[in-house]
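Everything on this sheet refers to the single structure shown next.
In this view, the complex is presented without one of its protein chains, the others remaining in place.
Just so it is clear, A, B, C and D label the chains in written order, and each chain counts residues from 1 on its own.
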Amino acid sequence: MMLDAASWDALRLSLLVACTATLVALPIALWVAWLLARGQFRGKALLSALVHLPLVLPPVVTGYLLLIGFGRNGPIGGFLYDVFGITLAFRWTGAVLAAVIMGFPLMVRAMRLAIEAVDPKLEQAAATLGAKPASVFASVTLPLIAPGILAGAVMGFAKAIGEFGATITFVANIPGQTQTLPSAIYSFLQVPGGEGRAIALVLWACVIAITAVALSEWLAQRVAKRIRGIEGDT
Amino acid sequence: MMLDAASWDALRLSLLVACTATLVALPIALWVAWLLARGQFRGKALLSALVHLPLVLPPVVTGYLLLIGFGRNGPIGGFLYDVFGITLAFRWTGAVLAAVIMGFPLMVRAMRLAIEAVDPKLEQAAATLGAKPASVFASVTLPLIAPGILAGAVMGFAKAIGEFGATITFVANIPGQTQTLPSAIYSFLQVPGGEGRAIALVLWACVIAITAVALSEWLAQRVAKRIRGIEGDT
Amino acid sequence: GAVHADTTVFAAASLRGALDEIAALSTTPVTLSYAGSGTIARQVSIGAPADVVILAHPRWMDWLETRGAVLAGSRRNVANNSLVLIGPNGAGPLITPTEIPQRLDQGRLAMGQRDSVPAGIYAQTWLETAGLWDRVIDQLAEVENVRLALALVARGETPLGVVYRSDAQAEPRVDVVYNVPKTAHDPITYPAAAITEDGRAFLTLLSSPEAAAIFENNGFTIPEAPQ
Amino acid sequence: MSLDLNITKRLGAFTLDVGFTAPNGVTAVFGRSGAGKTTLINAVAGLSEPDSGHITLNDTPLFDAAQRINLPAHKRRMGYVFQDARLFPHMDVTQNLRFGLRHAPAGSTGPSLDEVADLLGLTDLLKRRPTDLSGGEKQRVALGRALLSRPKMLLMDEPLAALDGPRKDNILPYLERLKSGAAGLPILYVSHALDEIARLADQLVILSKGKIAASGSIFDVLADPTIVPLVGVRQAGAVLQATVMEHGNDGISTLKTNAGIIELPGVAAPVGTLVRLHVLAQDVILSRTRPTGLSSVNILPVTVKSIRTGDGPGAAISLDAVGDQLLARVTARAVQDLDLSEGVSCFAVIKATSIAATSIGR
Partner (left out) sequence: MSLDLNITKRLGAFTLDVGFTAPNGVTAVFGRSGAGKTTLINAVAGLSEPDSGHITLNDTPLFDAAQRINLPAHKRRMGYVFQDARLFPHMDVTQNLRFGLRHAPAGSTGPSLDEVADLLGLTDLLKRRPTDLSGGEKQRVALGRALLSRPKMLLMDEPLAALDGPRKDNILPYLERLKSGAAGLPILYVSHALDEIARLADQLVILSKGKIAASGSIFDVLADPTIVPLVGVRQAGAVLQATVMEHGNDGISTLKTNAGIIELPGVAAPVGTLVRLHVLAQDVILSRTRPTGLSSVNILPVTVKSIRTGDGPGAAISLDAVGDQLLARVTARAVQDLDLSEGVSCFAVIKATSIAATSIGR
């Protein structure tokens, strides 16, 4: 599976974008998952629907909405540029944003399910021992939901590797800067006879996926062992 | 948000495809989730990676693979046609297949997390009371993982509503036959001045998403109450 | 082939405006399925239930022809198009393309993907001919279809964009700042072909004067010598 | 019916290595925390596979390492009352109870749901979810659920530990009836409470660190002075058998033992039945002469069989009461003062009310 330079760039960039997106999205997704799992507030169903929206909308629409909001002339994009000098459109950071948004519903759901499965009695026990809420979260809740966080991270990472529609719409397809694996694959597929190069990249995407998933399965097993102890038969 | 006839058709078709895909995928996803959560077999990580693949690959690639495999001349498509007279490519049933495949990783993950959270001690208790494995599953495991199934169903449904790349590649964009909401939005965006109609459809997609999610939240609350009882404070 | 009650046309998405109007002229029902040219070509090669195929670039039609997927001899160009350089409203016209780098400043030039989207391929040829390719190559914003390039300029995200005249004409938020000479790139043609006998009638309709009027109305031009 | 087993099972650093035969009736398993009681009972239930050995119920092999037999839990039909109740959280109390009933084999007979709910005081709780129950209430539902599954055998892991005295007093007679009913349900009963054991059990297995420290008929094991350190001095005591002779107007019943008459309050058993009296070693007072003028009228002539002085200041004295066995725990000083030694005849004074009603079993 030899790759030409452009393909290598796309591969490298995809990995960078996916890793960054996963790391950036994790804490936010965790927070939203917490709100949805434990919060009691009006508009919870609405927040939940909002989180699901990137699943429901065609990716191009999401990309277009990102462009409107985060483009240099968009309200948020303009603000970010004027105040922090940050540009997202046509940058790899924009690809990260697209990946974060598109992977968000997957991450939130996995974490939410995990949080909902935590027995609040354990958290209460920690509180009676003097642990402050933040400490309860860090030392009891967080380790117990580790499998869910891991699952969310894998899903988010996988989605980030595969994201295409929103990314190309928001940050275009600039080789070396915003051309991710799927953009490259897509371009190859648009030319008659480009299948060969597309297949090489698809195989690479598979390799990444298999590696990430295998790694996560291995980690999950360790985490499960940590939580449940050496599986006794009882 | 008045819609023209073509938009109505797309909306109706999308709902049909999403509902069918969700129903079809549920049992299979449940089975795979069970295998991944409880099974002890070689190649588990590989199966898991395979399930994640539709997330990692650009949807267009998935669509092409479907076209190659399930087209009338493809190995599976040919078999299905010769033996059962079933055609998937360029039919709404093909859109269902695409939605099933694309939503599969989401459904499996939600259910898997739920299954992993079930306390095997309860299943053991059911067994000592004389319940056969199938009965244990139906009367203990299944109700306990209902929140995960529900979550998986919502995710799958949402994804099915939003799926575009694989669908248009596999079944094309034939109004009234295979043109789903996202395909219709795509088509509208190609016409100068078509944004208005596209926006109307996007809003409809949002309405569907909000309705489905709100419904699922309401159901989830009922299910949670069923499982945990009237929330005592302890 | 099978007798269809109606004619199914697989067409490049960028033709949508004009084709919808032309289909309305047909006495028999016409169903139009729009997608990218590459997607359509592959679908047709694999047995899509299409009677007519219309693409945005000759390459994919060549590909189809070599596979024998279209009726021999049915191929014809139904419309031509030309490239324009656009800027947001109020952007003044360019005298020569050499002003492009200046006009871009730090901004980007929006266009179709150079190696896959037809408009991008034509744009690259033009920029190369004009000796500008190397100067703009690092400032491109390549997108997956021309409509997006149009949107980028319309929203002011990029100061310039290369699109089809037919697209530019429909978007009030952009102004044409330069007309790309037709000689600067391969002719922009929209080849059509019949896949089934049922499709021939629609091909004929496409070449009719009524259709020609609609094409022109939508910013396309008509091939001088319709085959 | 009888359960025969001989198994080993390793769990980390702990090894269970036990073998015994439990004939029909109640076999109590007694042992300190961590002795291996739950491990044993799990193996019988089919929830954990032993490393070696066999388990046979009525000549049907449930497990046999050599023959690679390991009947799955749902085919063993063991009614297991878990140490932690393990109620189904998604079912209310009725549904939990009915779960047992639903999976009982067709045609099996036994108490109805209403009867069980009534016995266990669950009638007001039937629509509640497990989360809305108190600790003891959960345990009672678990007990009811196991009873309603119409098992071939009952496995009970400290089923009454979370229950209050009066509630235990309600449930124990029911368990007694179960074991002696027509079905003759064998019961494996794990408990820390020797009074429950003395009342219910026919057979007693004492576990210590995964091994059997003593096992045999309840009468023999409990009268054995060497088990006093294993069961704790306060719980040690032998079991007498007596026949109900008469119920007095004042509620005092007269019972006949081999060694003589005993008068007790609160005996519910009809005249003529054989009952069981658990006499704690510490409740037996010894006297060389027959004492007079005591509120305690139960004075039995006994012979000292053996005297076991332990590390502490007390002495365990095994007594023969005309064939029955008694255990007395007196101070070493009293042994001296009363000049007790093997073969000496003396009198055992037993307070009528210290053999409480709950200690009487058929």
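We take it that contacts are C-beta pairs under 8 Å (C-beta built on N, C-alpha and C of every residue); 3 or more make two chains touch, one makes a residue touch a chain.
These figures come from a predicted structure and were not determined experimentally.
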{"item": "Residue touching the undisplayed chain, where the options are D:P23, D:P72 or D:G165", "value": "D:G165"}
{"item": "Residue of D:S134, D:T273 or D:S345 in touch with the missing chain, whole complex considered", "value": "D:S134"}
{"item": "Residues belonging to subunit A that touch the chain removed from view", "value": "121-122, 124-133, 135-136, 139-140, 143-144, 226-230, 232"}
{"item": "Sites on subunit D contacted by the missing partner chain, in the whole complex", "value": "11-13, 31-34, 37-38, 83-84, 124, 128, 132, 134-137, 140, 157-158, 161-167, 169, 192, 231-235, 248, 250-252, 263, 265-266, 280-283, 285-289, 291-297, 312-314, 329-334, 336-338, 349, 351-354, 356-358"}
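Just so we're on the same page, only the chains that are shown with their structure count from here on.
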{"item": "Whole-Å gap between the CA centroids of subunit B and subunit D", "value": "56"}
{"item": "Euclidean distance of C-alpha centroids - subunit B vs subunit C, Å", "value": "35"}
{"item": "Where subunit C and subunit D are represented by their mean Cα positions, the distance between them in whole Å", "value": "90"}
{"item": "In subunit B, residues with contacts to at least two other chains", "value": "60, 64, 121, 124, 186, 189"}
